[in-house]
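Note that one protein chain is taken out, while the other chains of the complex remain in position.
For clarity, chains are labelled A, B, C and D in written order, and residue numbers in each chain start from 1.
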Amino acid sequence: MHAMLNPAQRGFWIGFMALGALFLLVIPGLNLLVPVESALHVPNYMVTLIGKYLCYAILAMAMNLVWGYCGVLSLGHGAFFALGGYAMGMYMMRAIGTRGSYGNAELPDFMVFLNWKELPWFWMGFDNFAFALLMVMVIPGVLAFVFGWLAFRSRINGVYLSIVTQAMTYALMLAFFRNEMGFGGNNGLTDFKDILGFDLSQSSTKLGLYWLTALLLGATFLVVRFIAASKLGRVMMAVRDAESRVRFLGYSVTGVKLFAFTVSAVLAGIAGALYVPQVGIINPSEFSPANSIEIAIWVAVGGRGTLLGPVLGAFAVNGAKTWLTGAAPELWLFALGALFIIVTLALPKGLVGLWADLRTRMAKENAHD
Amino acid sequence: MLMVENIDLYYGASHALRGVSLQAAKGRVTCVLGRNGVGKTSLMRAIMGQQAVRSGVVQWEGADITTLPAYERARAGIGFVPQGREIFARLTVRENLETGFAPLKRAERTIPAEIYELFPVLADMHSRRGGDLSGGQQQQLAIARALVTRPRLLILDEPTEGIQPSIIKDIGRVIRLLAENKIKAFGEMAIVLVEQYFDFAKELADDYAVMDRGEVILAGATAQMVEADVRKHLTV
Amino acid sequence: MRAFHLILALAALLLAAPAARADDAFAQALGALNAESYADKIAAAEALAALGDGRAAQVLDALADGRLMVAADGAILIDQGGSYADPISGKIVTAQAEAITVNNRLRSVARAAAGRLALFSPDAAARKAAVEAIMNSPGPEAADMVRAALAKETDDSVKAAMITALASLDLTSPDPARRLDAVKQLADSSDPSVRSQIETLLQTETDTSVRQVAEKSLASIQFRVTLMGFVANLFQGLSLGSVLLLAAIGLAVTFGVMGVINMAHGEMIMLGAYTTFAVQQLFRALLPPDLVDLYLVAAIPAAFVVTALVGMGLERGVIRFLYGRPLETMLATWGISLVLQQVVRQIFGATNMEVANPAWMTGGWELAGGFTLTYNRVIIIFFCLAVLGGLAALLRWSSFGLHMRAVTQNRPMAAAMGIPTGRVDALTFGLGSGIAGIAGVALSQIGNVSPNLGQAYIVDSFMVVVFGGVGSLWGTLVGAVTLGVVNKFLEPYAGAMLGKILVLVFIILFIQKRPRGLFALKGRSVES
Amino acid sequence: AEDTIKVGVLHSLSGTMAISETTLKDTVLMMVDDINKKGGLLGKKVEAVVVDPASNWPLFAEKAQELLEKEKVAAVFGCWTSVSRKSVLPVFEKMNGLLFYPVQYEGEESSRNVFYTGAAPNQQAIPAVDYLMSKDGGEVKRWVLAGTDYVYPRTTNKILEAYLKSKGVKAEDIMINYTPFGHSDWQTIVADIKKFGTAGKKTAVVSTINGDANVPFYKELANLGVKADQIPVVAFSVGEEELAGIDTKNLVGHLAAWNYFQSVKSPENDAFIKQWQTFIKSPKRVTNDPMEATYIGFKMWTQAVQQAGSTNVDAVRQAMYGQQVKNLTGGTAVMNTNHHLSKPVFIGEIQANGQLQTVWKTKDVIKADAWSPYIPESAKLTANWTYPWVCGNCTEPKFK
């Protein structure tokens, strides 16, 4: 097997392993083993923060699969993320049991004080972790499949598709806002206590979640890589270029897009499910159109249609946000806005493009020597 | 008089034109020949200003226009029929023609009747969108549109592609007449013609240039042309 | 009986009672208005009204409007917009004065009392208003008063109002004959309050003939009220549509024509609204109060120029480097929108700015059936049609419009035709931005002016343009109006929240049928 | 550094909530400035650490954690919406931090890590309804409960509904309407309200409409001619700051209920207004209720720190109970063991100049109910945190 790897592939695996080691071993190690006073210590909040970014990175990779490779700019991807999050939130809500304010074993607090008498049918089964886990993937997946089937079959594409997906997430946002829907309205789901019996306020639980997220990011990476490197990946790029021409070659554009869209939605759902226990709340603002636009922006900043770009973009934009909202709370929007403008003007291929440019430049210089 | 001197043109790292020179005089048809991908279109785009050259000079009517933007060149009297037609798809046929008014003075902003004589189909399809036309109709529209600007230098990049035989013959006749300044609506004109169809080119051209791999290999007056030499460069 | 006294007093007044005696009583009642408690003030207002002094009306009006002042020396004065008048002598005086505090109860008592006095005013409009004021808080003597006034009334429309008023007062009369008359009288009404009065009557009515007639009258009122409800829905829909349209027109240029996914469009609207605010402040600072209302007219060109310049700056500085890369443009304009919001926050602060409706845009025509046609909405409907019409003409018939379309369809070829693409691009983007700015002027009249203003409109604007069909102004118009009307017809049944959700679902389903919008271009030209 | 005491300021400076929250950030900065001018706290300077959670709920939690864990602040002043508070709550409880929450809210919460200095429903909504039912208030018989669709209006309206019914109001005389955040087209709803008010019974609107939606709502009221003496609107989320963004000429007489009005005359208030306008460098800036709540919270915290002689959260918490601060409107606010205040209630009418003028006020301060007695499930609960009781949402204190 290894003998067959060409140098580029070997480079990929080395990088992949190095990143994996960084996220899975180095950061937790610096958090657990290095004394708090040390400069190398990674504080707990940093672990939570990176855990959150890792979720965003999965989401960005999911987005990149449809947008970067297939040219389908979904401005509603936040919806799949949020749905995955809600599914997980519902499990954790049920897991509170009698520990809620009103001590009701069946009903979450928000239902009690809005006078709900029994659990709505769609909350059934969410006390079972395995069922919830399944729903984390099935709900976004089915929604994406049905929505995508309708849209792609009707050949809605380009901005029309973008706007329709935006309408979808916007409608979901308003629907989840409604208290009658039974998802806690604007406040959403919160006050979680534990997950699978692990106390969420424990650092060890957080670290565990972090670890799991890093692992799943790696898995997502491999899945996306496999798809992108396959012939289907090339068909996807062809669809991005000239959709109608692809049809004349006999490929079903609807099928290709639907595949990418659904896989992407499932990945987004998983990201959402990992995100919610780490941030402790899920509410309808995750469905807001602005959130979905931001996902596209991470991808664009990192480098659309590249493997590593979305991960870089998610880390860069969110890292900048974290840093700037603290360091320059009144001016940070200038900085972030400027970042977006500069990246688009100066780095048309995103941060990854910058790296590639540097490499070719260095290669050239080496050649000259 | 158009004088292209020693221009180099790159697409990124690939060197598409290598020290190309070309001249086209008013009253004459200059024909550029060459196989696929030798750089004919690149040369035309360089003259029109759609593609920047890295070195060399483009002169028109005595002025250096090497760095002039394309629209200024159009205003200096250069008309362009690009390869691939480049019709404004969602403008009507009439509007497509009217874009040719841009470099004209207000008083001159009319569509010469000769255009409709040459391409009667355009009159029938006045209010149809340019993009809805058939390929050949679009090609006719592209030629007509360039003529609306009353150019003093007309660049035609494979103008007969996709046009039916009878109209090709007409186009040939018109090019001749234009070069000889025999059509009233138009003034004296230099014509640069890129053409693959050798017989057609030979019949029309006063001067010729043959390109290969980004260079001009042969050039001169058609009268002195050795057909076999030229044909040699046109076959693979 | 009190009413009878009142009428007597009025009659006495008409007979010109000795002035001095009247002055005394008037001054005394006036002074009592500056009491400590609201209960005492109310008593004083009633007493003042009972005097039947003609001067009382304006005092009570002033009281209700919060313009009745008390000077340092205890004198009661009327604030006439900067100057004070002594209600006793009618003279203008200068003084330091503070407003007499009023609450809603006192206010309505004063207004009803003033209304009763105004029933005999020479001004027909005032009499009509008086009838309404009385009906808003009908005292026990209201019927007698109105009847007395009706006897003297000459103006037909006031008469009609009085008859309706009387009839509805008579509905509660113990005399079945009166009730019957009243119910007949009211059959022609289309006022929902009359409807509920008859409904109330029916709950207790025992007289069968009254019942029968009442039921018939109710049905005919109900029909008209429903009809007016439909008209009202339609108007509200058109009005909402016009707001959506205004918000979207600028986008129809920058996005529809140029293809720039302009996420900063909302911020252009916002800049227009802030320009309106700035112009208003300028007018307030520099011009006499009666000219301040003109600020809105001046704001239109000002907002256009400001936002057009900003738009042109953005086009030259950023967007032009991104043509042919629509998604990058989206990213860059998103960045621009963040920056613009923060710029405004830095300059004006994060809070809402107050933009006042000019007097001629406040209020509305009260039509039948409780339906009010508000001036600001009517004006906005016409304004938005004018803007759209102007833009359509420019695009269709001017050579700039032709160049604009040519450049955006094929930039290199347009240049080869001699069209200065750079200038046209900048002007086009400037035009779209300028129109967004104008929309900001209009939207400042119905909504809030804050740094977030633009965000509220951006999603809707894109929805409208895409629903209508990108590149079709006509589609934008029909799309906006359709969405507005659909929304307003859904809202009464589904509520605002669900109504909005349903509209979005409607858009999603509709696009399935027409994947390129309502007025999609068809044929080959679309693909190329 | 060791010689400063850090306090966190967790208010949105961008995004939708910046409209309201920026002012509170400035208020905290003013208070910090003030205490430093007076020599600081425990001999140290107080340093405000300002962050921008950008109206983004997960970001609130992130920033809260950053403030507590990285900046190690002694207390945090922040949040406006309930959802932002809910999102930071687990962080404060886990890290044992202290949050001072200065906005009126729906109640039904009492965390030992939060001090709630805004009004609970019984300090705002119930008195307002009582007033409207009184003779002076116009003896209202018919009610529109209009709110933005989220938890504060939902809960408030639920409490009010129960309360109104207990006062004999029939179900058909109550209309409840919810609108989305930022709702901008009020034509239908205001027309409906007008229609609802034509039934011959005195009608009033209780508005829990929040934030941005208020401006178009009031503009529509003015244009459709809904006058305060016909159908008064009493609002719980509209104060001086919101009114400053609205032309109030045609809204005179509509009402608001709060624990503070700028127009109330008192030496403390005069000084506060002056201090604020000087600090913000604008003689036109208004003050409002959440600012007073911030003021009271900050003062109480400094007093508690001084009393405890430390910024240790447990010590400060213990010292907070019974802590008193003079209200800006007279009287004294007291921190109760349920982490909520006793405060006076004012009802005011909107004036043409955008101020609210008191038309009614409580004789005494009212003690906040963290758990509402009008919600059956909640009526059983008590909130009380005094050592050695450990109780926030139990039916009776648990003595240990």
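One rule holds in what follows: contacts are C-beta pairs under 8 Å (C-beta built on N, C-alpha and C of every residue); 3 or more make two chains touch, one makes a residue touch a chain.
Going forward, contacts and distances are computed from a predicted model.
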| item | value |
| --- | --- |
| Which of "Dihydroorotate dehydrogenase", "ABC transporter, urea, ATP-binding protein, UrtD", "Fumarate reductase iron-sulfur subunit" or "Secreted protein" matches, in UniProt, the chain that is not displayed | "ABC transporter, urea, ATP-binding protein, UrtD" |
| Sole contact to the chain not displayed, among B:G19, B:G84 or B:G187 | B:G84 |
| Sole residue of A:V235, A:A300 or A:L333 that reaches the chain not shown, by the stated touch rule | A:V235 |
| Selected residue (touches chain absent from view) among B:A123, B:A185, B:L218 or B:L234 | B:L234 |
| Interface with the unshown chain - residue positions in chain A | 227, 230-232, 234-235, 237-238, 240-242, 244-253, 255-256, 258-259 |
| Residues of chain B in contact with the chain not shown | 11, 14, 35-37, 41, 83-84, 121, 128, 132-137, 139-140, 158, 161-170, 196-198, 231, 234-236 |
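Heads up, the rule we're going with is that only the chains that are shown with their structure count from here on.
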| item | value |
| --- | --- |
| Chain occupying the most central position, where position means C-alpha average | C |
| Averaged-CA centre spacing for the pair chain C and chain A, given as whole angstrom | 45 |
| CA centroid of chain A to CA centroid of chain B, Å | 53 |
| Touching two or more other chains - residue numbers and ranges from chain A | 174, 177-178, 330, 333 |
| Interface hub residues of chain C, defined as touching at least two other chains | 341-342, 455, 497, 500, 527 |
| Pairwise chain contacts under the document criterion | A-C, A-D, B-C, C-D |
| Residues on chain B engaged by chain C in the complex (per definition of touch) | 48-50, 69-71, 73-75, 80, 82, 86-91, 95, 98-103, 129-132, 145, 149 |
| Of all residues in chain D, those that touch chain C in their complex | 13-16, 18-23, 135-138, 149, 177-180, 182-185, 187-189, 191-192, 194-195, 198-200, 212, 214-216, 219-220, 222-225, 228-230, 232, 241-242, 244-247, 249-250, 252-253, 255, 349, 351-352, 354, 357, 359 |
| Chain D - residues contacting chain A, complex | 13-14, 50-54, 56-59, 61-63, 65-66, 69-70, 81-83, 86-87, 89-91, 93-94, 108-109, 149-151, 154-155, 158, 180-181, 375, 377-378, 381, 393 |
